[in-house]
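After the structure tokens below, expect a handful of questions from me.
The complex is shown incomplete by one protein chain, all other protein chains being positioned as in the whole.
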Amino acid sequence: MTLNIEDLQQIARIEKSKKDGFQHRINVCLAAGCLSCGSGLIKEALEKEVTRRGLDSWCKITGVGCLGLCAEGPLLSLPTSGSYYQGVQVSDVPEILDSLNGSPVARLVCPAETPFFQRQVRIVTENCGRIDPERIEEYIAEDGYAGLYQALTQMTPQEIIDQVSGSGLRGRGGAGYPTGLKWMSMAKAMGSTKFIICNGDEGDPGAFMDRSVLESDPHRVIEGMVIAGYATGANQGFIYVRAEYPLAVKRLRLALSQAERMGMIGNNIFNTSFHFNLQVRLGAGAFVCGEETALIASIEGRMGRPRPRPPFPVEFGLWDHPTMINNVETLANIAPIIRRGSQWFAGIGTEKSKGTKVFALAGKVVNTGLIEIPMGTSLRDIVFAIGGGIPQGGRFKAVQTGGPSGGCIPEQFLDMPVDYDSLAQVGSIMGSGGMIVMDASSCMVDVARFFMEFCMSESCGKCVPCRVGTRQIYDILGKITASRATMAEFTMLEDLCDLIKNTSLCGLGQSAPNPVLTTLKYFRDEYLAHIHDRQCLAGACKKAEEVL
Amino acid sequence: MAKISLATIWLDGCSGCHMSFLDMDERFLDLAGQVDILFSPLVDNKVFPDHVDVTLVEGAVSNDSDKKNIAIIRQQSTIVVAFGDCAITANVPGMRNRYPVEAVLQRAYIENAAPPQQRSNGQPSKEGISFHTVPQLARMARPIHECIPVDFFLPGCPPPPRAILYLLTEILAGRTPQMHGWTRFGA
Amino acid sequence: MKQHPPKKVRSDLNPSRLLTFKIDDRDVTAHEDETILSVARQNNIIIPTLCHLDGLSERGACRLCIVEVRGSTKLLPACVTFPRQDMEIITNSKRVINYRKKILELLFTERNHVCSVCVANGHCELQNLAVELGVDHVRYPYLYPRHDVDASHSRFCIDHNRCVLCLRCVRVCDEIEGAHTWDIMGRGMTSKVITDLNQPWGTSETCTGCGKCVQVCPTGALTEKGKSVAEMSKRRQFLPYLQMMRGRQGGSWQK
Amino acid sequence: MLAEGINPNATALPATSPAQDHRLRMVNRTMQLYRNEPHGLIETLHTVQESFGYLEEPILRYVAAALQVPLSRVYAVATFYHSFTLRPPGEHTCVICRGTACYIGGSGQILDRIKEKVGIATGETTADGKVSLLEARCLGSCGLAPAGVFDGEVTGKLSPEKVLEKIGRWQHHDPEH
Partner (left out) sequence: MAKTITIEPISRIEGHGMITIVVEDDGSIGDARFHVTQFRGFEKLCEGRPYYEMVSITERICGICPVSHALASSKACDSILGVHPPETAVMLRRLLNCGEFIQSHALSFFYLSSPDLLLGMDTDPEKRNIVGVIEAYPELARSGIRLRKIGQQVIELLSGKRIHAAWVVPGGVNAPFTAEHRDTIRQMIPEALEITTHTLTMFKKSLENFREEIQTFANFPTLFMGMVDKDGNLEHVDGRLRIIDAKGNIIADTVDPADYQQIIAEEVEQWSYLKFPYYKPMGYPAGIYRVGPAARLNVCNGCGTPLADEEWAEFRALERGPVMSSFFNHYARLIEILFCIETMQKLLDDPALLSPRIRAYAQPNFLEGIGCVEAPRGTLLHHYQVDENGLMTWANLIVATGHNNLAMNRGVLQVAKRFITGTEVSEGALNRLEAVIRAFDPCLSCSTHALGGMPFTISFRKRDGTLLQTL
């Protein structure tokens, strides 16, 4: 079946009127965070109770994607009244239904006027928590696939690329390469077979933006991919998702079959000559597969070991064909850019970093969860205004961005705007958007050791500096945290970081020392205290007995 | 050329490097005129001298007494030379590092000793053996530069005499030996 | 995935471009599809290598052949990097040499390379590299992992203690012999070359017993049985010949 | 063409019960989905693991032959990725998240205590085969740090005591104990 614009509008109309037919709607967050607190049971209980009371046509219970404030789950939202409930238990269900016509249940109300909700600007997550990710109709009702329609029927590939370039969108996977440029070189690449890959191998510990997007609004990513395919001349796409995200995989697969049924993917999409196929591929637990060439290897069914670049994947990629890899969040930005124009997008953010960025805020911060903010928001705003500060009156120490390839940013840079270039300046990276707040109880050497342990066990083992060097660094950090290290070893630590950074094969190896380098830069005294005074300033490390 | 004082010592090694030192043959006679051998398995001093210009250390550091001694050597020597592969890489003694110390002792002193019923003293029991009076074995045999800073490295198993002679001659002449090309690991 | 663009067939109709550039301040000329390493070797400029072997696909993994390009801080592996017109390559800067030494030292710490009692003593590329690069001791602590020796094959023996994970064996087995008996299991420091389903070599169903893996191994990891210490020298003349005769494209082991 | 010895038809599988047939059917279906091409290997291994609980050697041989992938390559892939396991898991599995937020929140201490009290480290199963301990890189439940998965059920805000109690119950549920 192939749709045209009228069909699309028709679906949207029906869907909206259906929604409007209900007096009340209750959205239950069914993203992984809330699900693990039992939100599935709450949804069930609500549905049962509504049926029992015979209110099926009056109140609609919808399972939706991530509402953001994961720490306070399970979360409900009541779009009709605009209020949120947090920490809901099954026993609260009757009371919630009772109060629908009156004032909300006070003890469950989650204050929505807080900066946490107010300061966010939602583009990527605009539908998160608002629509049922398992129904394509709800996506269409929110202008879904309108961008694709517009692109296929009214724009040339070049015009699309111009729009993307003009928007200033940069890759959200971490490095921040301008997306328009990437698309351009892909469009120019020679070859009749080309591939688009959506990189959903979100491996950074502490990052779960991609998971939330895929769980909450999978169609947005699909739409972005089809547009990308059209713009660059690719007819086959792969979405590479971590197997650790079973819910995301399930919803994505469901979304794919729905989109296929409606003709958003397949042959002659929207009655044009364009055809595009899409498959989901599972990762299997290898951080290194986030690296482009390793990811390609993994899709080919091999071990995910990076290979030297050049040649770049846009020339020699999947099965030697030109291949373009975009991050989930990057692709989720495409449809709105097409729909609303590059100027709109370019109006958000800073001069060199446009648009918004989704962050997974976690660690020692009151409001942990998913946030989307304009580029250029200061760290202080993120941690203290949006995040609500440090719990139990703790003292802020540092914020870690960019996962194992990123770095720890100390207090003195709290007023720094968060954008690609400012983060790079202080030695960290944007990364995919994990943001871990640490308070005075965290020992920075121990944190560095934690990341090094990660890098060591995630090293693919192909090149020597990364394979052996990370192990040597890890051992030294272990000795430092155990207060057994010497200055000679400390010097060796710095030397090894430099070696790995400059000689590793892939970007992952090259950035592996970053957590050590930034902590060395900003928290050197903590290292030295372990060595000279044999003590941990944060009181987190245990001294080890001298072994013969 | 001023006379220099020399010490040689061996820790956990086979003495092959010392033998290679003697393999300088008659050149040893010339050398004997230019250096004072203050401490060595070849001479009778019991105490490491307060100050030595050059100390050649053969062997790996593999027990608590080695650890103590190597620190004294470093403190009281101007130049410390890691003499041979055992001192530099732990070499063959380091091959035991793959096994826990207990297993190594177990093999030699329990499995490979007369069965207890044939013993008169019945001492070491099957449960284990614990040595006293003698130094305690470290968990691993280690190269000396993992314990102390080392000035020159003379690899080889053993290092060839000409390399030893070159090193000492350069030091005697007040120059910095450039060991590149004179010897190698496992030579 | 190819390691590098496939070699074009040179003919009058499809001439490959000639480039001029500099290596260590010497003007050199090369075809655009020749790696920096091969151009350097043609000009008697020595760049140390370990995972590279003429006749096998390139891997770019050991990082010993890194070189500097004037005007860039990035270091490039000479074995998989192709020159550009007017590029200025430096193969022997202090910086590069220092890095090479450290990488080699890391390799020495990774496993148990006891040169003195190794069957390849005196014929070992790792040992030679130490001489070439002036590594007379290893600054990093030795890790002393416990690895096994697999002597189950009737004629050959693999000692994982001496393996440097260059994967020449894997490549020659796949690309030249066509058996793909070898591959590499695990990742990071736990990587290990294996035969078939990580079973004793002697029980491998796919091994043809050709022994090419033994001949290409740079160290004493893969050896002929019964060769005593320092007796194991390797023969490799057959490699480029076989590659030519079998007409296979390098890089197929990755598939 | 692959060697005779690893021809799919010649590869002996363990005597199959109907239940195993079903599990094999799942594997075959996945392979067919990828037209028995080598690039279906990872997906196939996922199915094997789902159906059999772990990657059994005979199945690996079977898959290698069917997808025309060398045996060593199959093993390499199976050991490269952390999701795959070659050993049968315990009756119950406890996964502790080692994501950054969980680490900051104390998951390291939880693991230490399990090692100390239950005597198993990550990747190991108790001697009685009851409990396997695993680590996850990040469950993506950072808001609930420290988090873990107990027999498939994600639980947040863990403490060493809570975890030990849970494991203790698993271990001693057996009437024999």
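Per-chain numbering from 1; labels A, B, C and D assigned in written order.
The rule is short, and it goes like this: a residue touches a chain if its C-beta (ideal position, glycine included) is under 8 Å from a C-beta of that chain, and two chains touch if they have at least 3 such contacts.
Computed from a prediction, not measured in an experiment: that's the story for all the values here.
Engineer: Going by the stated contact criterion, tell me the shown chains that border the hidden chain.
Structural biologist: Across all of the complex, the chain we cannot see touches B, C.
Engineer: Of the residues C:Ile36, C:Ile66 or C:Val119, I need the one that contacts the missing chain.
Structural biologist: Reading the full complex, the residue touching the unseen chain is C:Val119.
Engineer: Pick out the residues on chain B that sit against the missing chain.
Structural biologist: 9-20, 22-23, 25-26, 28-29, 32, 37, 40-46, 59, 62-63, 65-66, 69, 91-93, 95-96, 98-99, 103-114, 118-121, 123-124, 129-135, 137, 141, 157-158
Engineer: What is the set of chain C residues that contact the non-displayed chain in the whole complex?
Structural biologist: 116-117, 119, 121, 148-149, 151-152, 154, 157, 159, 202, 225-231
Rule of thumb we're sticking to: only the chains that are shown with their structure count from here on.
Engineer: Could you tell me which pair, A-C or B-C, is linked by more C-beta pairs in contact?
Structural biologist: If we tally the C-beta pairs in contact for B-C and A-C, the bigger total goes to A-C.
Engineer: Counting only Cα atoms for the centres, state how far chain A is from chain B in Å.
Structural biologist: Those two chain centres are 57 Å apart.
Engineer: Using Cα averages as centroids, what's the distance between chain A and chain C in whole Å?
Structural biologist: One centre to the other, that is 39 Å.
Engineer: Where in chain C do residues touch at least two different other chains?
Structural biologist: Only 139, 141, 184, 186-187, 255 qualify.
Engineer: Residues of chain A that touch two or more other chains: which are they?
Structural biologist: 286, 300, 302-303, 458, 460
Engineer: If you look only at chain D, which of its residues touch chain A in the complex?
Structural biologist: Residues 38-43, 45-46, 67, 69, 73, 76-77, 80-84, 98-105, 108, 136-145, 147, 153-156.
Engineer: Would you mind writing out the residues of chain A in touch with chain D in their complex?
Structural biologist: Residue positions touching the partner: 32-33, 35-37, 69-71, 73, 202-208, 211-212, 243-245, 281-287, 298-305, 360, 362-364, 368-369, 400, 403, 434, 436, 438, 442, 447, 450-451, 454, 458, 460.
Engineer: If we count contacts the way the header does, which residues on chain C are in touch with chain D in the complex?
Structural biologist: So the residues of chain C in touch with chain D come to 174, 180-187, 194-198, 205-206, 255.
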